[in-house]
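Just dropping this structure here.
Left out: one protein chain. Kept in place: all the others.
Chain IDs A and B follow the sequence of writing; residue 1 opens each chain.
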Amino acid sequence: MAETVNITVNGTQHSKEVEGRTLLVHFLRDTLGLTGTHVGCDTSSCGACTVHINGKAVKSCSMLAAQADGKSITTIEGMANGDELHPLQESFREKHGLQCGFCTPGMIMTAADLLNHNPNPSETDIREALEGNICRCTGYHNIVEAIKDAAEKMAVPA
Amino acid sequence: MSNKYIGQSVKRVEDKRFITGEGRYTDDIVLPRMVHAYILRSPYAHARIKSIDTSEALAMKGVVAIYTGKDFENINGVPCGWQVNFKDGTTMREPKHPLLVLDKVKHAGDGVAMVVAETKEIAADAAEAINVKYEVLKAVTNPKEALAPGAPLVHDEYPDNIAFDWQIGNDKAEVDAAMDSAHHITKLDFTNNRVVPNAMEPRSYIGDYDTAYDRYTLYTSTQNPHLIRLLMCAFVLGIPEHKVRVVGPDVGGGFGSKIYHYTEEALVTWAAKQLRRPIKWTSDRSEAFLTDAHGRDHVSTAEMGFDKDGHIVGLRIKTYANLGAYLSTFASAVPTYLHGTLLQGVYTTPKIHLDMTCVFTHTTAVDAYRGAGRPEATYLLERLMDVSAHEMGIDPAELRFKNFIPPFDGVNQAGYQTQVALQYDSGNYHAVLERGLEMLGYADFKEKQAEARKNGKLLGVGFSTYIEACGIAPSAVVGSLGARAGLFESAQVRVQPTGKVNVYTGSHSHGQGHETSFAQVVADKLGIPLADVEIIHGDSDAVAFGMGTYGSRSLAVGGSAIVKSIEKVLEKGAKIAAHKLECSTDDLDFADGKWTVKGTDKSIGFGDVALTAYVPHVYPANLEPGLDFSSFYDPANFTYPFGCHIAVVEVDAETGKVTIKRFVAVDDVGNVINPMIVEGQIHGGLAQGIGQALLEGVIYDENGQLTTGTFMDYAMPRADDLPMFETDRKTTPCPHNPLGVKGAGEAGAIGSTPAVVNAVMNATWHLGVRDLEMPLTPQRVWRAMNHK
Partner (left out) sequence: MELTGSHILHAPVQKIWDLILNPEFLAKVTPGISRLEQESGDLYKAIAEIKIGPVHGKFEGSAELTDKVEHESFVLKVTQNSKIGNVEADIKMVMKPTENNETELSFDGVANMSGLLARTGNRVMSGVANTLTKQFFSNFEKELLNY
């Protein structure tokens, strides 16, 4: 049943044996010990497990580790550049876009994908982009503020 | 003493680990030789277990052990922490809530067997191979139906399904007389819908046993590690408390649901010793829906009587509270002392009576969920106020002004004695409504509403002026009311030789930001940089004792305990400083982190005093070395935050869909340490309260099956369901705690629900809509508008 997968995670290449049924999120958490990616549900509804696969936000509970063979994955642990935080990480802190922190990694990964293809999103754009991520603490208000703030920080000066 | 941090929106120190993925929640913890548990749960709401055959499962590769109800026949169940008596004085009924069921399952999801295996997957596979034969019985899920003659019995020993009945307020006859005298009575039937707390981190536990030291460790996603240790050791497993360490590491939200002692905590702790291996159990979300304590679930009939001038003359309520199949830790306190005692609201109602019947049903246990009892009380009062106003043709804001308790600060004016036992500490209810109306632009709103209606848009505004009781609570008071624990808090302030400070608090942060707001208090009081303070919580080996975080109590009770310890540190510090400065302590002022001899420039800094305390070469005689103090703080009263919430909604005439156009919240939570954090707490509460009004609701089918058991079937508020919130604050300090703080965690969830429902009724009143059961789904609203 086990097969070998080659997956690049946060720039590091991993070659690991996985069981056919292992979900990508469990591979990240249990095999690689990257526990920043969280499991908040069992129906692909909450978005806590969102990571980037080849640059696109994907819920890592919705695919098998085997399907990620040959792909490049970024998790929350790979967002900062050394000690330099990603602008979204900074903005989530500055705007109090997190409380318990459990949904936060998924929120940041989803928001990063949004800003990649829409650098100047409206409030509506942001709320719609977050539709697949549940936060029970913040009421989303400060998450929206944080993403707006990060968009401004990331804007290339004219 | 100058405040450099208190009152400032200091960015949270805990955020760094959460935004980088370094948070450490229980499920992130991996211990050597750890095995995994999976609980096989009853698919039926009510059934007798005829037989359990585990042989096939036990033979599977990787299975370590399987436990069933037989293993726990002689072990206690998880207890209820609050004893409430029947009206006639007899003790409430407390059925055993076993760790695993032996004979009869009482709700869908009741635990039947625990499989322990090398991986969670193997444990789950093995659980599938367990053969349980059930005799399925009829179930009842609605509290009123459970009281009907011949209803299926949850516990065979209690032939009427009643857990207890209870009453509070004035003599029933007095209230009846007041109601008879009323010029106008508004009467409504209410269902306060059952909701699921759904903290984003599912519950997770690791039990560990150290043979060498005969010592247990339980890692648990809890809101109160010490309380779990007390309940598990003393009431369930009978193991000595000093041999158990309970750690609540990073916890991903609680909202009440992680207060309680759950069966799985005791199971993994107990089994860790049996197997001499650490055991982890992590709930799936669908398991969480079945087994995390639910919230609300009241069915009421309430009447409010008015005189001809619109003054309230009486309030009479009959409520049935659904407690589920078992009594969860605080289940008995929620519909009684956290609900009935709040029925005064912010009004001068002279006569109040609540008659309460608490009922067992074949459903998941119900306990405190953000607000706990207070949202249910507020919902009744604030719905009645708006409907009464409409019925009497009085503006709902004016009706509130007419009936508000006049302002009182609790210092120059006495606290307000309610008809329902409590005495409010301080309040200014006019101020929050005035500010709310100003922010709303109420003067213009009615024109806008008329204009919108002309254009076929159904615009509505709804009000809610709430009060709640926080800072739970004076131990003597709650003790006299049946609490089986004290509700004080402890704090240790340990000054290190270099003047850096560790603070050990019995409060527990699971999103509230204690590591920041508590540090702000300590840094200001000691006049040291914030970075020199570390707040430590959630570990029973580190923290002397604690009652945990719930009921918006952390700062009011836990923060006050810290202040008490700081006072002791400063008192001793002054003695050391006086000795070094060769003066009397009376000659010293303490400010900005140093003691100064009055009228001179001679001073000594906090750091030097700390060092002297640990290197006591030049030191006062008869003074112990060290600078480390513990305190326990037991509050003198509850605290009573209040506020005004206003919702503006638009109802789609074609579909019945409700959109929240604006939400104005003016809250008075007393003094504020960190406005950013307080505002965040309000936002989160609002989302949950709005969620209950528009989206969330548990549905059991006629067989007791939970049909809303996943995030696909249970509507959680999502980003595009909510508006940007317009918030402001008023400040009426709490007169009886040293920080003047009241508590902000639950306010949002208490005030917002009736405001939203009132707004929808206001938008559709002219179409004949008077009342609707929550959640106000498009289907329900459309049917009501179209009289279908």
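List of remarks:
We take it that contacts are C-beta pairs under 8 Å (C-beta built on N, C-alpha and C of every residue); 3 or more make two chains touch, one makes a residue touch a chain.
Just so it is clear, the structure is predicted and the values come from calculations on it, not from any experiment.
Considering the entire complex, the omitted chain makes contact with B. Of the candidate positions B:502, B:585 or B:703, contact with the hidden chain is made by B:703. Contact with the undisplayed chain is limited, among B:43, B:529 or B:778, to B:43.
Listed by residue number, the positions of chain B touching the unshown chain are 43-45, 108, 127-128, 136, 286, 289-290, 701, 703, 705-710, 712-713.
Please note the rule applied: only the chains that are shown with their structure count from here on.
In terms of their C-alpha centroids, the spacing between chain A and chain B amounts to 30 Å. For chain A in complex with chain B, the touching residues are 19, 21, 29, 33-43, 45-46, 48, 75-77, 79-80, 85, 89, 92-94, 96, 98-105, 108, 123-124, 126-128, 130-131, 133-144.
For chain B in complex with chain A, the touching residues are 9, 11-12, 14-25, 27-28, 30, 121, 197-202, 250-253, 255, 284-286, 510-513, 676-677, 679-680, 683-688, 710-712, 716-720, 722, 724-725, 748.
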